[in-house]
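Everything on this sheet refers to the single structure shown next.
Missing here: one protein chain of the complex. Every other protein chain is in place.
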Amino acid sequence: MMRNSIVVRSTIAVACLAMVCTGCFGGDRSSRALVQNKGSDTLVNVAQAWAENYHSLNPNVGVAVSGGGSGTGFAALINDTVDIANASRDITIEEQEKIRKANGVEALEHTVAIDAVVFFVHASNPLDSISFEQLACIYAEGGTCKQWGDIGTEVPGCSGQEIIRVSRQSNSGTYAFVREEVLGKEIDFKLGSRDLSGSKDVVDLVGTTPCAIGYSGLGYGTDEVKALCIARKTGAACVTPTLATAEDGTYALARPLFMYTLGEPQGAVAAYLEWIKSPAGQKIVSDNGFVPLS
Amino acid sequence: MSTAVEHHRFSATPVTEKSHRRQSAAKAFLGVSTALLLVPLAAIIGLLLTHGWSAITAEFLLDAPTAGMTAGGIYPAIIGTLWLIAVSLGVAAPIGIMAGIYLNEYAPDNWITRIINLAIVNLAGVPSIVHALFGVGAFVLFLGLGTNILSASLTLAVMTLPVIIASTKEALASVPLAFRHASWALGASRWQTIWNIVLPNSVSGILTGVILQVSRAAGETAPIMFTGAAFYLPFLPQSVQDQCMALSMHLFTVSTQVPNVPEAFPYATALVLLTLVITFNFLSISLRTYLRARRKW
Partner (left out) sequence: MTDTTSGTPQGQVSIARRISALAEPLIELLIRICGFSAIFFVFGIFFFVFSSGAEFMLHRLEFGEFLTSPEWYPTSVTNKRYGTLALMAGTLSVTSLAMFIAVPFGLGTAVFISEFCEGPFKEGLKITVEFLAAIPSVVWGFIGLAIMNPAIIKTFDAPIGLNVLNGGIILGLMSVPIIVSIGEDALKAVPDTYREASLALGATKWQTVYKVLFPAARSGLLAAVLLGVGRAIGETIAVLMATGHAVQIPSGPLDSVRTLTATIAAELGETAQGGDHYQALFAIGVLLFIFTFAVNLTADLLVRGIRNK
């Protein structure tokens, strides 16, 4: 029993030591400012890149980045637990109401980047361009296009020529945007599409599935997928999504990405937002495949 | 086949021969199916090693992620996971052990106790996402703790409670009643008996349960996703009121949300997480075996 208690005591001692030591790392905290940044998953990678770069320029300011979705960001804004909320959609009237009720101020919207929503197909898919009507035929509730033959293509390596629709989960800002622009706001997506929860997920899936078509952000493209040239009407000239065409508005599916603050930002938060909108911050936007503000 | 002259030896009849053949077949079949079960375990470890080993370097283990999480390392995630383990078990272990003591030493055999036991079994079966919903509703919002290590750890603590209670009960039950009787006969009170006699003799079982739950706390993702784990943090957590990164969360985000990550990275992260979990499991099992061997009854 003596050795019993020695074993027990040493285990407890090691555990305590471990707990204490995890607090030893990290350095002096007193002079640091921490900006809390939460929200959209579309923005999370750029937000992280901004945070990392800004921290190397200003070691005393740290930005903590979390994803979780645009809704999480707004929820945190309501509870005043976050300094900046990232969003890939507009704030809803209900959310604005709640923020006003809880905090006495309204949420202020800052446009920080522009995103081009791109429809990708597998690299081996011979299809090059597609129109809004064809997309609606594939994706919309009541749409009749189920095989690649219905669009007029044949995809090598695709068994059964079945169109595998890849989409986002139903309350993603990206999903709402595509519904509004491509399908028509009143029409819903057809059920049965693979509704993935990340922009990268979509591209990964399309890249490994010859039968697939999916939509994601311009910055998420890889060599395994091809971005489709989009035409508003069948037969009309199509526009290929690039940084240029998104910036000048010729590409149909460009949308702004936002950061929201409670009222006017102050201090470190204001400086951070300034930097994001500056050329240095916008360079990071284009490095990550989004479209910088002009 | 035996004649009356020879010793009477049991010789197989066709019926028994068939039964024996059936048994050998069954035994072989069961053995193969058990082995087949172990194939996935070996395959997983093998695949993780082959794909991920190349990324395991000192930098990977000791650096923070850089270049948009596509380079650097996973150090903050490791530290975050250690924080979560320490705080969640720091809360769950005392409560769970005391609950186990109550159930085995004090509780009368009535309907209330039955309900408590039922509650424990049900708590063990609650889906992890429902735990997450509870964590958000109770700790983040209702108690106003916010999203940080404290909320996440409390959520994890509620998840790990049932197993700690169950293993404490079992460990205490394995101490012979005679020990308690002897102690009571000498005039010790109930608590004195527990503290001086029963607990020291059941420490192995209790510790086994607690250490086993370390793996659970380290591996869960859903409960910490909405209550305290962050995608990226520039500083390491300094107190329980900070957020943290975590290995499980990191594996999830790196394999589903971050583009252009080198192929080996998620495999390496999974490997580190798996190693952590299996090490604690191994520790728990060794402790159990060692202390059981030393038991004198």
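Every chain is named by a letter (A and B) in the order it is written, and numbering of its residues begins at 1.
The definition used in the following text is that a residue touches a chain if its C-beta (ideal position, glycine included) is under 8 Å from a C-beta of that chain, and two chains touch if they have at least 3 such contacts.
None of the values given here were measured: they were computed from a predicted structure.
Contact with the omitted chain, checked across B:Ala55, B:Ile85, B:Ile120 or B:Ile149, is made by B:Ile120. Here one chain is not drawn; of B:Leu61, B:Ile129 or B:Ala182, the residue touching it is B:Ile129. Contact residues of chain A toward the unshown chain are 41, 67-72, 74-75, 78, 92, 94-95, 98, 158-160, 162, 164, 169-173, 175-176, 179, 185-186, 188, 191-197, 205, 208-212. Mapped onto chain B, the interface with the missing chain covers residues 16, 19-20, 22-23, 26-27, 29-31, 33-34, 36-38, 40-41, 44, 47, 94-96, 98-99, 101-103, 106-107, 115-134, 137-138, 142, 158, 161-162, 165, 187, 189-192, 212, 215, 218-222, 225-226, 248, 251-252, 255-256, 266-267, 270, 273-274, 277-278, 281, 285, 289.
Here is the rule we go by: only the chains that are shown with their structure count from here on.
For the pair chain A and chain B, the distance between mean C-alpha positions equals 34 Å.
The touching residues of chain A, when paired with chain B in their complex, are 1, 3-5, 7-8, 11, 15, 18-19, 22-23, 25-26, 29, 32, 34, 41, 44-45, 48-49, 51-52, 55, 62-68, 72, 76, 79, 81, 197-201, 203, 219-220, 222, 288. Of all the residues in chain B, the ones that touch chain A in their complex are 66-69, 79, 82-83, 86, 90, 141, 146-147, 200-201, 203-204, 207, 225-226, 229-239, 243, 253, 256-260, 287, 290-291, 294.
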